[in-house]
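With one protein chain withheld, the remaining protein chains of the complex are depicted in position.
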Amino acid sequence: MPFTRDQMAARLADDVPEGWCVNLGIGIPTMVANHVPPTREVIFQSENGVIGMGPAPAKGEEDPWLINAGKQLITMAKGASFVGHADSFAMIRGGHIDLCVLGGFEVAENGDLANWATSENDTAPAVGGAMDLAAGAKRLWVIMEHTTKDGRPKIVERCGYPLTGLACVNRVYTNLAVLDVMEGRGFVVRSLAPGVTLEEVQAKTGATLHTN
Amino acid sequence: MPFTRDQMAARLADDVPEGWCVNLGIGIPTMVANHVPPTREVIFQSENGVIGMGPAPAKGEEDPWLINAGKQLITMAKGASFVGHADSFAMIRGGHIDLCVLGGFEVAENGDLANWATSENDTAPAVGGAMDLAAGAKRLWVIMEHTTKDGRPKIVERCGYPLTGLACVNRVYTNLAVLDVMEGRGFVVRSLAPGVTLEEVQAKTGATLHTN
Amino acid sequence: MINKIVQSVAEALAGVKDGATVLIGGFGSVGQPDVLIEGLIEQGASNLVAVLNNAGNGRVGVARLMELGRVRKIICSFPRSSDPVVFETLYREGRIELEIVPQGTLAERIRAAGAGIPAFFTATAAGTLLARGKETREFNGKPYVMEQALKGDVALVEAWEADRWGNLVYRGSGANFNPVMAMGADLTIAQVQHIRELGELHPHMIMTPGVYVNRVVQVDRGGDWLKPEKA
Partner (left out) sequence: MINKIVQSVAEALAGVKDGATVLIGGFGSVGQPDVLIEGLIEQGASNLVAVLNNAGNGRVGVARLMELGRVRKIICSFPRSSDPVVFETLYREGRIELEIVPQGTLAERIRAAGAGIPAFFTATAAGTLLARGKETREFNGKPYVMEQALKGDVALVEAWEADRWGNLVYRGSGANFNPVMAMGADLTIAQVQHIRELGELHPHMIMTPGVYVNRVVQVDRGGDWLKPEKA
């Protein structure tokens, strides 16, 4: 059975060790925070200068001055601090974020990521902080469905869509598998969703899958 | 009668209007602060990240955590704030300091300043923040004796000593005169110390003095 | 006496010229100088270059300014929003220019302008469409793009508290683009919720020293926005 989105997020959360500073993109990546147990301290950073987000606010406890990069209301963890955008991206660009989790349109076997525009002629594609995160984070894990809605592979030899970053992805979490991106080797299967076979995943993948 | 150092500082202080943000170098420049009346609000900035210094602390009131760039104990004015060195020099380099006052070895008629080294072979000359201030402040006024101790001119056609900055000086306050440095014209006499004649000043100057 | 506090939004915006590059702080609804943007609509300057993270929502604020044909060009990281109807229409019709800049590069280009740095290199966008036409260069075997300072004529910012020197204290995640935009323009105008006596703001809480601020106007956002901070 392929993973649900929530299971994909939980699977990724399992791999985040205590103490990491983690930036979560919009969409499925945001769900990762719900699956890190409160006993395991992870520092969630947000591009808008929030370092140390807590869980979503309880009803009635919302503070309109506290939002994340996805514009959702948040709370602050104990130990949290605030910086402005220039300092926030200095932290991101300078390699101080242990892990960034982003969604993706395509990931290539050399680690290239495409996740912001679907053609060169997009009307006003929106990049946000994705390129900064792709270039700057210590590790970049992509979490996405294994294929597009109409079944085309999103895991490919070379990206067809405009790139977000070069050779930046270290690992991909999909509904079917977890794949490491290894320099000089390409995609290496780390694990499969329960009941899913390697052949099945390979059939839905546009690049060769290696096993250890 | 030539000005004393204290009178030179007072003369310069007269020309500082309310509201300016001012950085004072070590030596005679530091004395300028004593001559700005408390009724005229001027914000004194120091390279070590102090924005808004007050007068020297009263005996027994010293706080060892409060010093200026000259390593002297200071007080904070109401409205003062602190930043780190990177932000302090962003402020300096970015042209947000209305006035910097420095001492000088030589000032040339094109506004070049030499004030950090006396030869290319100096053993370990110390530049500190002088080059940043010379390049970054909106205005640079130099306050210094008109000649060296042995009578050689310090106001010259071209600097002989290694430069601190190019075409950066706007005005010079000496014990004999106040000179504007005007682009394309050179030194223009703004005022003379009481009882000092233009001829006398010209005789002690290594460049042509102009009058309005 | 230094006193940067002005008594009206009109006074705060006096002198903004046609053709000005206007940096606008805020991220989402937080730290947005909404009253100053309304004031700019009233004030009348046109042919503006607007620099901000998003391209406006619905038909108010920056979207309204664009709809009125007052914005020649927008420089932002994220022209999409929950309701970007105005921008998308103008853009499709070729009536507004767009320059997309990665969010961190946008912040750093403005900081560079404020910090006297005409250009810098970054790995962000190297090898992508957004590096096209830009100088690239290798350092330690990795490609970097040269980005140039982006200076504003005017910055509109929002803060929680200010004093008469123009010192600004932000609340919650309200700093975001505000401190960097405050340092990146020739004329910085702040709307604030509270005016404090000089000396009341803690020297280490002031994120934007008044040196970067020219005018301060108090506004009342009302409701939940004015509840005291918990921390």
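Lettered A, B and C in written order, each chain numbered from 1.
Assume contacts are C-beta pairs under 8 Å (C-beta built on N, C-alpha and C of every residue); 3 or more make two chains touch, one makes a residue touch a chain.
Fair warning: this is a prediction, and the values are worked out from it, not measured in the lab.
J.: If I'm reading the header right, one chain is hidden. Which shown chains does it touch across the whole complex?
T.: Per the contact definition above, the missing chain touches A, B, C.
J.: Considering the complete complex, identify which of C:K17, C:K134 or C:H202 is in touch with the unshown chain.
T.: In the full complex, the listed residue that touches the missing chain is C:H202.
J.: Among C:L130, C:V169, C:V192 or C:V213, which one touches the chain that has been omitted from the display?
T.: C:V169
J.: Just to verify: which one of B:A56, B:M131 or B:M182 makes contact with the chain not shown?
T.: B:M131
J.: Among B:A10, B:I67 or B:L209, which one is in touch with the chain left out?
T.: Selected residue, touching the omitted chain: B:I67.
J.: Consider the whole complex, including the chain that is not shown, and state which of B:R11, B:R93, B:H146 or B:K204 touches that chain.
T.: B:R93
J.: Pick out the residues on chain A that sit against the missing chain.
T.: 18-19, 21, 41, 43, 45, 51-52, 76, 78-83, 89-97, 135-136
J.: In terms of residues, what is the contact footprint of the unshown chain on chain B?
T.: Its contact residues with the unshown chain are 46-50, 62-69, 71, 74, 76, 82-86, 88-90, 92-93, 117, 120, 123-132, 135-136, 162-166.
J.: Which chain C residues would touch the chain omitted from the figure, given the whole complex?
T.: 108, 112, 115-123, 139-140, 144, 148, 169-170, 202-205, 207, 231
Keep this in mind: only the chains that are shown with their structure count from here on.
J.: Need the central chain here, defined by C-alpha centroid distance to the all-chain C-alpha centroid.
T.: C
J.: Would you mind checking which pair of chains has the most C-beta pairs in contact?
T.: A-C
J.: Taking the mean of the CA coordinates per chain, how far is chain A from chain B in Å?
T.: Roughly 53 Å, centre to centre.
J.: Which residues belonging to chain C are in contact with no fewer than two other chains?
T.: Residue numbers touching two or more other chains: 111.
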